[in-house]
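Apart from one protein chain that is not included, each protein chain of the complex appears where it belongs.
Right after this comes chain A.
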Amino acid sequence: MAFLPDESRSLPPPPLLNKGSVWLGFVGWLSALADNAFNQRPVLRAGVHRQILLASLGYFVGYHLLKRTEYVHAKVDREMFEYVRHHPLDFQTATG
């Protein structure tokens, strides 16, 4: 399957501020801080351009990964509801 099939564009896109981006942006920033630490540079004050770059990269990747996640969840939900629709006898409530 392609990373983002065409039908994924029928789903509402995640907002620009979303959990995937925030988390991966944070991870990118932390890895820049770790690189500072391992190279014996001041952790927060050194390589701000590097911190910004890695955080932005994480933010970008997070957005696209979240889009794919939401697509996969929506696809599985659709298949489940289709199955339930085709097998009503298996899903009757106790009183029915």
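List of remarks:
The rule is short, and it goes like this: contacts are C-beta pairs under 8 Å (C-beta built on N, C-alpha and C of every residue); 3 or more make two chains touch, one makes a residue touch a chain; residues count from 1.
Criterion: contacts and distances are computed from a predicted model.
Its record in UniProt calls the unshown chain "NADH dehydrogenase [ubiquinone] 1 subunit C1, mitochondrial", which is the match among "NADH dehydrogenase [ubiquinone] 1 subunit C1, mitochondrial", "Exosome complex component RRP40", "glutathione transferase" or "Phospholipid/glycerol acyltransferase domain-containing protein". The set of chain A residues touching the chain not shown comprises 9-13, 16, 35, 37-41, 46, 49-50, 52-53, 56-57, 59-60, 63, 67.
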